[in-house]
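The complex appears here without one of its protein chains, the remainder shown in place.
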Amino acid sequence: MATDSVQLLPGDLQGARSVRSGLLSVGIGSFLLVVIAAAAFLAPVIAPYAPNKLDITHALASPSWAHLMGTDEVGRDVFSRVLYGVRLDLAVVLLVTYVPLPIGVLLGAIAGYFGGVTDMVISRAADVVIAFPFLVLVIAVVAITGPGLWGASIGIIVGGWAMYARLARSEMLVLRERQFMLATRALGYSHARAIVRHALPNLLRSSIVFSAVDVVINLLLLAGLSFLGLGVQPPTAELGAIVASGQPYLLTAWWIATLPGLVLVVLGVAVSMVGDAIGDRWGDVGS
Amino acid sequence: MGAEVDATIGSEPRPLLEIRGLRVVFAARRGRLTVVRGVDLEVREGETLGLVGESGSGKTTTLRSIIRLLPSTATIERGDILFDGTHVLALGPQGLRSLRARAIGTVFQDPYSTLNPVARVGRQLAETMELNLGLTRREAWARAIEALDHVGIPSPDRHARSYPHELSGGMRQRVMFAMAIAARPRLLLADEPTTALDVTTQAQILALLVRLRRENGMATILVSHDLGVIAQMCDTVAVMYAGFIVERGPAREIYRRPHHPYTQGLLRSIPGIVPPASPDEAHLSTIPGQPPNLQNLPAGCPFAPRCPHVRAGCGEIDMTLQRAGDAHMTACPFVRSSDVA
Partner (left out) sequence: MSPDGSRPGADESPGQPLLVVKGLRKEFRLRRSVTEWFRRAPAARVAAVDDVSFVLRRGETLGIAGESGSGKTTAVRCLIRLVEPDEGDIHFAGIDVRAASGRSLREVRRRMQMVFQDPYTSLNPRMRVGPAILEAGRVHHRPGVDDPARFVGRLLELVNLPASIAAKRPRELSGGERQRVAIARALAVGPEVLIADEAVSALDVSVQAQLLNLFRSLKSELGLTMIFVAHQLSIIAQSADYVAIMHRGKVVEQGPVADVFRAPRHPYTQTLLAAHPEPNPDNRLAILNEVEMEPSGEVVVSHDKDPGGPT
């Protein structure tokens, strides 16, 4: 087929309506994300109270102007704890998502490029990791490291690289046959150059799109682990931990569990919206 | 009243298909893309019209507009399409479906866009017949086998049970033709039907098309970038560039006496099958420059930047076709050809 005009990619021909709705979701999503991230970053400055400041006399106070989200069972200001909690969560989640990403993508790329034994070894390793019930994996890691943030983080990292490896591997299998990859061989480039300089930049896109989902998953994972007592240890403020501590008071002091939970949900949705928009924009993955 | 007026003198039968002032716009991320810019065409009963052009010419979009098979990002902004007196653009979903099912058949370049890869070929054909001809399942199957035989597929009952990927490219195209003509349409639209095929297979498929259109008395619109195929198959030829028709006329006229500079350049740049006798003859005449960038066309004639005959007035012309011979129209008011041997 003779097609000589400048290529229009799927993102270009997006209908006007879907462009608008895309912009809307990017707009709202990024706005929320920026607000929450800014609040988290500025926590030390804007938090009205120290997150661990006890004040038994005002324990279980309902939300008021003095305590925007009320206080918990030992009188700590929930709002301040939420601010510090989001701070922790964001930092950890970014670490835990974007450390395994390059490792996984590189391993997957190597597996897909060389095939054979290399592929087998890496793929089976990834399969084992993915097949393991995630919580069991984390518990195993935590048993070695002891409970706490480090244990939970390492657990998530160990579990996280495999998805990226699989993604990158299957993309590489396709990419390898593309003519510009054949050209690297025809031009006499080394394998290392072909993989790192040429393949990786093309493989990263889909992994980055996926990472938006991964961030949300890891966020909930971290919160869940802390809720179970495996992650963050008291008295450290973390969204899941706060929700956990509020559980016994659900009927009486509902704000302790519910409001931080809401913040968690909003954060997750914001990240998803931004991730979706990125995914739409980079819809030419594979073309 | 005195003498009877001879009904045939001076009166021409109404064309089967008329397109007037068609303008199609795509909504692109970076703005609007006007892909078809004011196209007038007509096709008579039994006539084969060739639409020829390169990338960005708008020929495929023009074809698809006839049955309104455009992506959601495209809008027909202006124009009239009349098929046998019916305003196609005013048809509701029922009427459109009927048009596509019975009156106008379509064959595309890539059979996979029409053939379901996970359904057997015979089944798909029979299904079309059940729906469009109101046959029973049994009748439809029998007719499907007949149709496959008719388009030249050997052992039709065996091949009817095949999946599309089990058939060769040429056979798949034959199946496409069988589906397209199942309801005996009066007009066949063929968009690059042989472009993906080998040249020997192409010759077979073109021969098939010749036979089918003769048997059914069908009119045909054949879209192709291959000037050889167009020359072999068409009565009338319309040359498109950047969304405009730049020249239109009988095939012999267009190839022997091209008036528009683009047509002239195009015909000269076709590599011939006769090897050059000497190295000096080896140099191919070309049209300089790049194909048009639809988002950034100059005012007036879009071909001006590449035209060897460009002059001051080119920026003002409005690309309406002007008569330059017997039924031969060109959009260029300045240039006419002397015979191109």
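Per-chain numbering from 1; labels A and B assigned in written order.
Convention: contacts are C-beta pairs under 8 Å (C-beta built on N, C-alpha and C of every residue); 3 or more make two chains touch, one makes a residue touch a chain.
Keep in mind that this is a model prediction, so the values were computed, not measured.
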Response to the item:
Filtering A:145, A:202, A:236 or A:258 for touch with the omitted chain leaves A:202
Worksheet item: Looking at B:119, B:270 or B:299, which residue reaches the missing chain?
Response: B:270
Discussion item. Please identify which residue in A:121, A:143 or A:182 touches the non-displayed chain.
Written reply: A:182
Discussion item. Can you say which of B:225, B:248 or B:328 touches the chain missing from this structure?
Written reply: B:225
Item to complete: Can you list, in ascending order, the subunit A residues touching the missing chain?
Response: 1-7, 9, 178-180, 182-183, 185-189, 193, 197-198, 201-202
Worksheet item: Footprint of the hidden chain on subunit B, which residues?
Response: 54-55, 149, 151-152, 154-155, 159, 165-171, 198-204, 206-208, 210-211, 225-234, 251-252, 255-256, 265-267, 269-277, 282-288, 290-291
